[in-house]
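Left out: one protein chain. Kept in place: all the others.
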Amino acid sequence: MNVLNRAAYNSRFARIHPAEKAAICLPMLFLSLIWRDPAATFFVVIMASMFVFWGGVSLILYIRLLLAPAAFILAGVLPIAFSFEGWLSIYANKESIQEAVTTACAAFASAASLYAFILTTPFTQIIWLMNVCKLPSLFIEIVALVYRFIFQLWEKKSEVIMAQTLRSGRPGIQMAARAAVHIFTSTLMEMNERQHAVDLRGGLDYIPSSEWQSFWRKKK
Amino acid sequence: MIELKSICSVYPDGTEALKQINTTIKSGVKIAVLGESGSGKSTLFHHLTGLMQPTAGAISWDGKELTYKRKHLQKWRRRIGFVMQNPDMQLFAPTIEEDVMYGPLQLGWTKESARIAATEAMKACGIDHLRHKPPHALSAGEKKRAAIAGVAAMNPDVFVLDEPEAGLDPANVQKLVALINTFHQRGKTVIASTHHVDFAYEWADEYMILNEGSLVKHDRPSVVFSEPLPSALDIPWAFEIGRLCGETPLTKKDALCILRQTMTKM
Amino acid sequence: MIELKSICSVYPDGTEALKQINTTIKSGVKIAVLGESGSGKSTLFHHLTGLMQPTAGAISWDGKELTYKRKHLQKWRRRIGFVMQNPDMQLFAPTIEEDVMYGPLQLGWTKESARIAATEAMKACGIDHLRHKPPHALSAGEKKRAAIAGVAAMNPDVFVLDEPEAGLDPANVQKLVALINTFHQRGKTVIASTHHVDFAYEWADEYMILNEGSLVKHDRPSVVFSEPLPSALDIPWAFEIGRLCGETPLTKKDALCILRQTMTKM
Partner (left out) sequence: MNKLIILLLAVFFWLNSYTEPAAMHIMEGFLPIGWAVFWWIVTIPFFLWGLKTLKKAVDENPEAKLMIGFAGAFAFVLSALKIPSVTGSSSHPVGTALGTMMFGPAAMTVLGMIVLLFQALLLAHGGITTLGANAFSMAVAGPFAAYAVYRMLKKAGMKAGTNAFFTAFVANIVTYTVTSLQLALAFPSETGGVYASFLEFAGIFAVTQVSLAVCEGLLTAAAVNWLEKH
């Protein structure tokens, strides 16, 4: 999570207008959805990689990111390719395999274009985009709050896990469970103080106020 | 001028957090609030900023008593800015710039004037270069200054800072002292609590000493440190050295310089 | 004896957090680690405790190099206890006693022996009376000592403390100094980072000065403070006064007492 977030605000495109980046990445996404074909996949993946590379994001990170959905896609398309015909006899034909392949291609290509967008666009810009798209303001406010709180909770999580590790705790599920409970209770304890901060600053309405650079227009 | 008239504060569980606080805060002064943990410093600040309502007593500004009605509270907090101890509680916008602009925008300023105010505040606090970063990417000292900038952008008359130097390194403490003095020069009142009396001595005009919920003293340093203090409090090094040498140095550098001169003269 | 051999630490984004650290930590010493924020103090501690693996170089204990295998790490951390800066996240059990017993129980001790170790650690840290309280009911100073007790219960040979006095009032700082000296008397090594050189001067035998990831100095105070320091660091008041008076006072009280005597004598 932190890796993606840091990559986004350290990328060369971090200050570029989010609408311009969306105008490049989202058409690629829709293209791969509509044109479900290996050739389209190839084209989109190459384009997306170039965009990511141009944006100064490590290609290794990008490839590593793409490998994860690749595994999920394979697991997901198996039931499409094969179907049960009677008890314990598996059946597949040309059409169903064809469908599995196109689905896998479409999924991979659209993941590639979505990740290209995520890796070059800090989340704050996505919030701004939502505002431009006239999404309801309450929704945007909550999203902005959740974004900030996620990182605070994540910091806490890292600290609790570290504290347990240092005292010979064994890494694993129990440690995570203990951390979850502690984060929850300690956050509840802080609620009062946070509400005070909100009162002091006059409310919790999110008002977007950032300015961006452009790919083509020179800065004034 | 803020007046506290026999403020008492009792918690629901019966502990008396503040006992009969009577004092006046003149405008344009720099006040350091000293006292051990649990002596009521934070509670006092909560009352000053209207976050808590006193069990008895009243607080007033230029003779006008705070009524704790929403409108009045809003106006009050517009004039008193409070920087909490943990900046994480206070920074809630996705980027620093948006966070600093947050207060002015909530007050209904236009985006343009909010941006101008925010830019000026960020420059004063030395975090202008971090404006596009998210708060979680900042160091502790930077977060602290971002929180101060967020308050400064609203241009309040009084700054209330809760242990601002806790966890800062000496270089950042110096920046903080400079910032306090900048606010002072612009005619602002600054009230800050701290555990480090040497830090306070570098900038404070007046001292408030709290002990177990009572305001033991509120006076100039020459008076406060000449009399016996509650056991847990120290006398500043610079004050002691100044007294021995017959001068009034404020910073470490000056104090040691004077000491050296005095020693060689003799 | 812990040896650091040309430790380098590079973060994934390319920043060099530590550059070629070479030094030896003898057992039974009290070391203060000084350096501004971002100079690598925390990173150094993460390497000492095996939380991070150096990009180059090695760390060894009595000649045996740390291999970063699970078994070895566990043994290593059993011998080197790390108290993090924020006690809130470190105290994760429902009561103080359960929290202090966590480490020993994880090591596989019986409940009885864990309880004995915990009781002793809590007594040493002066929080025995708080054993059945939940962590959030404690004051900042008590929380800090509870976190130290949780590490002390495992009876490590080395205590590593990250800014232990940040946010504590003078009375609690004095308790902390006493605690460090208790550990020292029991033959433990204590390594603590701090931003307050006067606090360090009260107890430290040796100083490590970090600057931008390099270990600039590691020596006795008489050597460290006689030479020029990185710009952001101060010289302790007591050291300066001692030098002027020709003595070596460690605490504020002693230093001022000596100063007074010297001044009246002349």
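Chains here go by letter, A, B and C, matching the order in which they are written, and residues are numbered from 1 within each.
Just so we're on the same page, a contact is a pair of C-beta atoms (placed from the backbone, for glycine too) under 8 Å apart; a residue touches a chain by one contact, two chains touch by 3 or more.
Note that the structure is a prediction, hence the values are computed from the model and not measured.
The missing chain lies against chain A, touching residues 1, 3-5, 29-30, 32-34, 36, 61, 64-65, 68-69, 72-73, 75-76, 79-80, 83-85, 91, 93, 95-96, 99, 103, 106-111, 114-115, 118, 123, 126, 136, 138-139, 141-143, 145-147, 149-150, 152-154, 157, 173-174, 176-181, 183-184, 187, 191, 194-195, 198, 203-204.
Just so it is clear, only the chains that are shown with their structure count from here on.
Separating the CA-averaged centres of chain A and chain C is a span of 40 Å.
Among all residues of chain A, those that touch two or more other chains are 6. Those residues of chain A that touch chain B in the complex are listed here as 5-6, 9, 14-15, 122-124, 127, 144-145, 147-148, 151-152, 155, 190, 193-194, 196-210.
Listed in rising order, the residues of chain C touching chain B in the complex are 35-38, 85, 139-141, 163, 166-172, 195-198, 231-234, 237, 240-241, 244, 252, 256, 259-260, 262-263, 266.
Residues 6, 10, 156, 159-160, 162-170, 178-179, 182, 186, 189 of chain A are the ones that touch chain C when the two sit in their complex.
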